[in-house]
Structure formats: structure tokens, C-alpha cells
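First the structure, in the form of C-alpha cells, and then the observations on it.
The complex appears here without one of its protein chains, the remainder shown in place.
Letters are used for the chains, namely A and B, taken in the order the chains are written, and counting of residues starts over at 1 for each.
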Amino acid sequence: MGAYYLRLALRALRNSPVLTALMVLALAVGIGASMTMLTVLHVLSGDPLPGRSAHLYYPQVDPRPLARGSNGNPEPPGLLTYIDAENLLHQGKATRAAVMYQGGDVVQPPAGSALHPFVVNSRLTGRDFFSMFEVPFHYGAPWSAADDAGAAHVAVISRSLDRKLFGGADSVGRMLGFGGHSFRIVGVLAHWRPVPRFYDLNASRFGQIEDVFIPFNTARALNLGVNGTTNCYGQTTGNLDTSPCGYIQMWVQLDSRRAAAAYRRFLADYSAQQHAAGRFQRQPNVRLDDLMQWLAYNHVVPEDVRMQAWLALGFLLVCVVNTVGLLLAKFLRRSGEIGVRRALGASRRAIFAQLLIEAGMIGAAGALLGLLLTWLGLWAVRQQPSDYASLAHLQPAMLVATLALALLASLVAGLLPAWRACLIAPALQLKSS
Amino acid sequence: MMTPRPILSALRRHKIAAFLIVLEIALAFAIVSNAVYLVMGRLQRMDIHSGIDERDLVTLQISSSGNAGVPSAEADLAALRTIPGVQSASAVNSLPFTNSSWNSDFTKTPGQDATGYPATIYLGSRDLLPTLGVKILAGRGFSSDQYTDLTPATMLSAFFKPTQVIVSKAYAEQLWPGGNAVGKLLYVDKSQGQIVGVMSNIVRPQLSDSGTDPSNFYAVVLPFRVGPDLDASYVLRAAPAARERVLKAAVTKLQAMHPTQTVTKQATLSQMRREYFANDRAMAWLLVSTILALLGVTAIGIVGLASFWVQQRTRQIGVRRALGARRRDILRYFQTENFLLATAGIALGCAAAIGINVWLMAHYAVPRLPIIYLPIGAVALWLLGQLAVLGPALRAARVAPTVAMRAA
Partner (left out) sequence: MLEMREVSKVYRTETVETHALRGFSLKVDEGEFVAVTGPSGSGKTTFLTIAGLLEDFTRGEYLLDHVNVHGMNDNQRSRLRNEKIGFVFQAFNLIPDLNVLDNVEVPLHYRHMSGGERRKRALAALERVGLSARLKHYPAELSGGQQQRVAIARALAGGPRLLLADEPTGNLDTAMARGVMELIEEIHREGATIIMVTHDPELAARAQRNVHIVDGMATGVSEEPRFHPGLRERTAGDVSLPRS
């Protein structure tokens, strides 16, 4: 019976090729637009460190003075001062912890290189950065705890910088001229691109990682500048590290809920102690978000992308309503044929099934064309200037979702018209009116 | 000619199909009017008047690495001014259409408890305002002996000690609405500075989402000279036709003066504006193409259902023709019918459009939909409906009156 319905549906579709094409096209455009936008949304709202993100936390304390215009936000600032960062790093109990900030400076190519000096971004942090975030190494390894403590002139570089400077050779042990200083390379990273670039949301949120990694203490000793946001709250001293200026991000790894609760208590206690000492003017005001909470709190998914997704869903809705209308027209056009079929013994259920199969076939065609349009749409997104553009690729899960959505949309769209058409009374003649 | 009542009673007999068209038009109307509004918002933002002579300006930046010999802004500027075509040159901490800005809150009374008014800060040599084309509207500019050098070492402390200030017209208006700002005092914490002049508006480097937000023009100029060690850029003024050549010559000159440094940025201000709004432009295009596709799909729906109706009513069209309806009358019938359906859809869509807008306002930084967008959307959908129904209606008008004679 199924094969018979399929044949009937095919014939019916062939009989009105223009209407069929219009329906498939409208459905495909709706599917294509919504899946393009949902794929982008899906990519951007993903977990950058699945499995680990639940144990990574971002501590915040509030060293601001009591009242100041644009500091009216009741939440503690997103960046730590040097003093607080050092205190939290040394007093807090965490499995791993790293403080960090972004810098940028000129790379001096090795002697004999044809390259001109060029500027790259750097991440100035501790060795736990690599183990905490499971950063993969292509050559070498992170620097040692002793390098951290002793502010050693060592560096880890990205694979792309290694390719550019050394042709991709194992550059461990070689020297890197950076910001007017010389650093011994201890490691080269393998390709790593967390999406979003969660560890520092002040800089490019979906961009590439930095090319140079240097110990935080070394960077402070050499006074390597901040290439990012610096927020100062009051009278400065002329020295960034003794001024009330936040510029540091900090991440801690806490392996259990109890450890997290304990750390949150520690932040409050620390704030109370600083308040008592007169350094903090405000009552303890702390946050300890885990990674996904931190991303949500910072509205990491761009508003444009969310709005596009809603727009695309509205669009899909219009396409579905459109398909309902066209299917209704298509089915009722065949009232005569359906009446005769009913008179010849076809049950309502049989008519309903036949028409739903027809709707499903339109859905299947719409899905395939929609998939093509999704692929085209994502290509168009990749041509956009935004930093997330290059991430917009079709994923297997979204591919399956596209096909499912198209079929579902067409079947839902087919329900009403098929129901309406199977109410047609049995008739012995084909009436023209 | 066609009175709506018989059309309406005929439509009552086709409730589902009529409702689907109404629903589709309503959804399209609601989405389109909101999307058009969003596009207009983007266009308005892209169209913002920067307050500087963009077409006459180029900018470039040289890196400065620690102990590799910090370039001196004064020496560089002196060299750059010798390039033929350069009318004036200055160093500046940031420029419109960049992602780097210096901002601070200023207060009208000293102390930490006073209300702060945020503004962006432009720092540069005496040549800065004339180079950019910014005019002093009231008071005066800084005199040369008021300038001091700002360096990384002195920056943090000096920055919080303004002595004299020039404010933009918009900022002055915000601080003292209708009053005269010249001579008034501004504070950062306990340090005070006196306003010596009010300048024409200059846009801040990072714009707010709305192009009409007055805070886009809250700017002050402080009398500090800055150099490459503070990531300052050089900005050169040249005739539009000479811009590209001047820029190229400037890059060559700086590169020759500082072989161990690198030119990290070089662009005309027009280029920077284009790049700054690239995202807005992309978003506007996306919205426009969505609107067009949506209208296209809606038109397809109208054509489909109207064709079906024409086919279904072929016989009664023939009867009407036999009873004396002219082709024009049949055409009118379908046009009027479509107009009525579109009107119902638009009415329903108005409610939905306002609903969507309220929802957008609650969840995103979207302002209230101005009422003017509703009639615009209405006219668009009326036209679309008439355009879409024209084909089927013409087909209906061609139905021969002899159809009425055929047996049922």
C-alpha cells in the first residue's frame, strides 16, 4: 500500500510542477535560513572545554570605591588588580590556578631571516594555564614551576608562529626576540582554538589564540604592557601594580562542589579582611562563576546572532504557513479525484495517509534543497567580517537536525490540508466547479 | 466599484484559505516592519557624522618595543611634515572608528561621591584639532606652554590630574544644559580642571548601538602630548586626491627611521570607517535579504492560493461574465478580495509587530518601534499583495463567458 501511495504522490507532484516547485522552494528557503542561523548560534554557544568546564571557575572581588558614575553596576568588576590577583593566587586553595593578561609586542625575527619585525599578541600567565585548559603541545612542554617563581625568560609559542619564524621545525631551545627582550622557547603548541576564547572575554571573543605565552611574573618584572582593558577606580600611583587598576583575569580549577563552596567562602573572607584593613571600601561582594555561567553572564553569544536566529525562526514559520496554504490549494484542487476515490472505497484514513505522504515528499525535497541553501548560507556567513565568521561550518548534528526539521515542518504543514481534504464526501463524478 | 460585502460573504465560505493568507501577511508584516526598523537603525549608525574631516585624513602607527629604541613623536612628526602634500600632522591617543579608547568619568564637584559623567578622552599635540578639522566654538584652544608630555611612567598619575580641558558641544550641553561651559570646573576625583573652550562635536572611538545616542559625542581634549610608547597613532592631513600617495610615503619614511620597529597600522580614515561598520553593513544586508526572501515567499503563497481560487471559481467567473461583468470587473473582484485579505493581515500584523518589538526591547538593546514603520510596512504588503494577485486575477479576467454554458 505504501508503494502505491508513493506512486500516487509522485504522480500528483508531477501533475502540478510549478506549484510543487514553489512549495519546495519556499520550504527550502525557510529551512536554509533558519538552519544557517541556528548553526551559527549552536557553534557560538558551545562549551569550549567539554568535560572540564564544570570544574573551572572565574573568581571576582570588588575593590571599587563606594559610588562613582559609570561604576554603578552592582556586580564586582570582571578584572582583578595586581594585588588581589597575587593574594588570591597565593592564599586560595585550588587544584590549579592561573592569573593572566593579554599583551602585544614586536617579534624580532631571528638573524638572517628575510622577515620584517611584526606585532603579535601575547598571553602572560602561569604554567597551570596549559594543564588546566588541556592545551595540546606539538613540541616541548609548559615551563616549570621554578620558571614561574623565578620569572625566567622562557616562552611557549603557537604552531603558526613556529611555522612563520622557524619553518615549523622543533624550535624548543631556540631564542625568541619579543618586545625588545630575548626568551628561550620551551614549547610549541599544537593547533588549539577554543570557541569562544573563554579565558579572556575582553579581547576578541571568537578569535585565534595568542602567539606568544610568557610567565606572568616575567612579564611584570619586564613591565610588558597590557594590550586590553584596564579599569582604574581611583587615585593612581604611577605604577600599574600598586594602583587601583584591574587588568588581570584569573581562573581556578575546583574539582568538587565542596571545593567550590570553600573557595567562595575564601573570597568572601578575603574581602572582609581587606575591608577591615581599609583597602576595600565596599562590603564583601564576590562572584565565582563556573565557565559556562561566566560565558552566559558576559553575553558571549553576540546579540546580532541571537536576533538573526529569531528572525530566521520567524521566517521559517512564515514558510510553514505558506506551505500549509499551498498544500491546501493543491489538495482541494483534486476534490473531484478524492471524491471518486472515496466512492470507490478509499477510507478517510487512506486519503489522509496518501496526502501526508505527498506532503512528506515535498518536505524531503525541501530538506535536500534546504541543506544546500544552509551550506550556501554558512559560506555567506564565513564571508562576513565578524571574528566568528570562520567558525560557521555545517556540523553532522546540525545536518541531521536540518533534515528532521524539514520533514517535521512539511508534515505539520500537511496535517491541516490533509485533514480538510479527507473530509470531502464520496462522489461519483468529477465536478468541474 | 466592487463593494466589499459580497466578497466578504464569499470569503466566509473559504475560511481556512482566507485565514492562511491573512496569517501569512500578518506574520510577514510583523517581521518585515521590525526588520526594516533594524536595518534603518544600522544605516543610521553607519551614517553617523564623525565631526572630523575624514576625507582629508590618513593615519599610521609605529610599534615601540621596550629597549629597542622608542621612537620620538616629535622627531617622527617633523619628518612626516616634510612629505609633499602633508598639510599638518599630529600624534593622537585614539581616533574615531578604532577599537581603542581612553575614557573617564568627570564630575561637577570634587570627591568620589559626586555623579560621574563619562566621556572619551582625546590627547594630542597642539596641531591635533586643526589637523582633524575640529573647530573651537567658544572660549579658546590650549596655548603651547600648557602642553606636557605623557609617558608610560607618568601616564597613570598624570592622567588623573587634568588642569585645563576642552569639551565637545554635546558634552557641554549634557553637563550644563543651555548654559555656558567655558570657565566651569570639572573634576576627576579630587583633581580639578578648568574648561577653556568648547569644540565642535567629535565622535568617540567606540559608538553605542544607536546612531542617534547623544553620548556618542561626549568627548574631552586634555593638553598632553603622546607618543608611540603609549600606542599613539600619527594622523596626517592631506588633500583627498593625495591621501594614498602621502600614506605610502609616510610608511616608507617611518620604516626607514626605525628599522627595528614595524608599522602596525596604515589606513585612510575613509577606510577605517568602512571597516568599522563592516559588521553593521553585513547585518543590514542580511536583514535586507531576509526581508526580500520573506516577501518573496509571501508572494508565492498569495499567487498559489489565488491561482487555486481562480481555478476553483472558473465556472462562477464565467457566469458573472455571462451576466454582464466586464473583464475589468472580474479583475477588480480579485484585486479587492486581495486588498481586504491584506488589510486584515496588516491589522493583525500591527498587533504582532508591536508585540515583537516589546519582546525585542525586553531582551535586546532595541528601541521602541516608531509608529511610522507600521504604515510603511502596510503599504509594502498592500503593494506586494496586489502585485502577487495580478497574475491570477488577469487569468481570471480571461475566462470566457461561454464557460457558463458548459454542463456542470
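Keep this in mind: a contact is a pair of C-beta atoms (placed from the backbone, for glycine too) under 8 Å apart; a residue touches a chain by one contact, two chains touch by 3 or more.
Here the structure is a predicted model, which is why all the values come from computation and not from measurement.
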item: Neighbouring shown chains of the undisplayed chain, as defined at the top; value: B
item: Of B:Ala322, B:Leu348, B:Ile376 or B:Leu394, the residue in touch with the unshown chain; value: B:Ala322
item: Residues belonging to subunit B that touch the chain removed from view; value: 2-3, 6, 9-10, 13-14, 313, 315-316, 319-329, 400-402, 404-408
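Going forward, only the chains that are shown with their structure count from here on.
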item: Intercentroid distance (Cα basis), subunit B paired with subunit A, Å; value: 26
item: Contacting residues of subunit A [partner subunit B, same complex]; value: 19, 22-23, 25-26, 29-30, 33, 65-71, 105-106, 108, 116-119, 179-181, 222-225, 232, 234-240, 243, 245, 303-304, 306-308, 311-312, 314-315, 317-319, 321-322, 324-326, 328-330, 332-333, 384-386, 416, 420, 431-433
item: Subunit A-facing residues of subunit B, complex; value: 16-17, 20-21, 23-24, 27-28, 30-31, 35, 38, 63, 65-68, 105, 107, 112-113, 115-118, 152-157, 159-160, 189-190, 260-262, 264, 275, 278-279, 282-283, 286-287, 290, 293-294, 296-298, 300-301, 303-305, 307-309, 311-312, 314-316, 356, 360, 364-365, 406, 408
